[in-house]
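What follows is part of the complex, with its chains left where they were.
Every chain is named by a letter (A, B, C and D) in the order it is written, and numbering of its residues begins at 1.
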Amino acid sequence: MAERPEGIRVGVLHGPNLNLLGRREPERYGSEELDSINRRLAARGTELGVEVDFFQSNIEGELVDWIQRTGSDFGGLLVNAAGYTHTSVAIRDALKAIGTPFVEVHLTNIYARESFRHHSYLSDIAVALVAGFGGDSYLLALEGLVAYLRRE
Amino acid sequence: MAERPEGIRVGVLHGPNLNLLGRREPERYGSEELDSINRRLAARGTELGVEVDFFQSNIEGELVDWIQRTGSDFGGLLVNAAGYTHTSVAIRDALKAIGTPFVEVHLTNIYARESFRHHSYLSDIAVALVAGFGGDSYLLALEGLVAYLRRE
Amino acid sequence: MAERPEGIRVGVLHGPNLNLLGRREPERYGSEELDSINRRLAARGTELGVEVDFFQSNIEGELVDWIQRTGSDFGGLLVNAAGYTHTSVAIRDALKAIGTPFVEVHLTNIYARESFRHHSYLSDIAVALVAGFGGDSYLLALEGLVAYLRRE
Amino acid sequence: MAERPEGIRVGVLHGPNLNLLGRREPERYGSEELDSINRRLAARGTELGVEVDFFQSNIEGELVDWIQRTGSDFGGLLVNAAGYTHTSVAIRDALKAIGTPFVEVHLTNIYARESFRHHSYLSDIAVALVAGFGGDSYLLALEGLVAYLRRE
């Protein structure tokens, strides 16, 4: 997993309330803030030879806009749609429209939480999913995604 | 269906991801772009003697705003709420609040797709529905709506 | 939608109780009788350059017979199976057996009525569906179907 | 299974759309026509020393009539109610009324198809069932039924 390919870019999409990370229910979500996760992702990306970009919004339609506008620029995406994971057909449709492969990411193990979090509109069209490692979920998903993209 | 009434205006509401039309999964949605459909609707409106206006947004609340602000200016609406069809009580409430009659429109036959697309928050308060003719769905719905408005 | 192709024929299937049209619950189904709808369909067919044939029966198996015997003679069908829409696997099988494309038609918006009318055995194998415009539902479906047949 | 008993007669009931066999979706139902199956059944009946009679109709009530009128003349029945398998309480009641033992027959493996074909109104009152061997289903069912009748 170490050689550097030319030009793979990975987009990272953070959904609603993730901007509160580190302050929102730290006993559940950990004390690491979103900026720290992003910095770790960028550094790991450098090691893996890929460029990593980020976007966060609390507004469902802005997430759809971003996927439409920039989604095709990336080789792959990491998507943590947070609360919209369970309710948004629009985000699902946008991801399906652009066709870029993506990994579904969750900080927590959503299957160990309330039952309305057990259904995801994204899982069945994702390449893979990682959940429950806190901020590390993103890093592991990045590694897995890059390996996947180089294999295809 | 040919005489020209004074002043009937029809509003057309396009929901999330429809701005991608022609590029998004063309084997499913066809290769015609949204602008082309709008031009065909305007032309057909002229033949039928009605004015046709358009609005598209990926943001649920902007669609609600538009319905509230301008919905009462129209004699009737064509509504293709796309992904929000299946999840938005807010759009339903806005349409019910203004009371303007509307026809539900879909490009594809939603009953031949995933089961979460079989339920619509709009069908039971719509005047009628047309689905499965691709871009022609809008044109047929426009004809049906104008006939309905002149009959009432 | 105006040029005249050679030889497209369209079959129209009317299910149980539709022979009562105009007399049965007119506040729901309108006062137009079935003959009038058929005449309008024939006239519109002439404009579109297609021949239109009709059949009505209250007996499920006679509808199946008609589909088998004559269904393949048509380029496409308009099917309003009325009460059998919600209960007949046999009609579904017959339509699937002959493979002729068809549009599902309803006079009323079935999604605004009793819940047992929300499920149709035909929707997922139909090309498209039109519902809620009264007798105009058939005319719009005819236009849509002819355009579809010329496009394929 | 080879000795010839005196006078066992077996009735074979074919439900709706089976008259299309060989032409309807041959990739699913095979290319053998109903007449061929009937001829094979008659021949196999001769070998087994039983007489075999046949009836096909697309009309639910005619199937009920036939069961009532002639059902008691047979030692046993082979019943392939096709689409009515899943919807007809009337056929069930008729079979129960005459009390003749019968084997439920299906050309295809109905449990590998749409879920609405998984429920049968006949299975729980049948002696046995055979499904999935195409036309051979009937022949195997005939053998099994004759062995059953001689054992009783």
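Annotations
The rule is short, and it goes like this: a residue touches a chain if its C-beta (ideal position, glycine included) is under 8 Å from a C-beta of that chain, and two chains touch if they have at least 3 such contacts.
The model shown is predicted, which means the values in this text are computed figures rather than measured ones.
In this structure file the full complex is assembled from 12 copies of one chain, 4 of which are shown.
One rule holds in what follows: only the chains that are shown with their structure count from here on.
Work out the mean CA point of chain B and of chain D, and you get 50 Å between them. Distance between chain B and chain C, defined via averaged C-alpha coordinates, is recorded as 23 Å.
Chain centres here are Cα averages; for chain C and chain D they lie 33 Å apart.
Those residues of chain D in touch with two or more other chains do not exist in this structure.
Viewed as a network of touching protein chains, the structure reduces to a simple linear path.
All chain pairs that touch, listed by label, are A-B, B-C, C-D. For chain A in complex with chain B, the residues that touch the partner chain are 59-62, 64-65, 68, 87-94, 96-99, 121. On the side of chain B, the complex with chain A involves touching residues 15-17, 19-20, 23-25, 57-62, 82-87, 116-117. Only residues 103, 109, 111-112, 120, 123-133, 136-137, 140-141, 143-144, 147-148 of chain B touch chain C when the two sit together in their complex.
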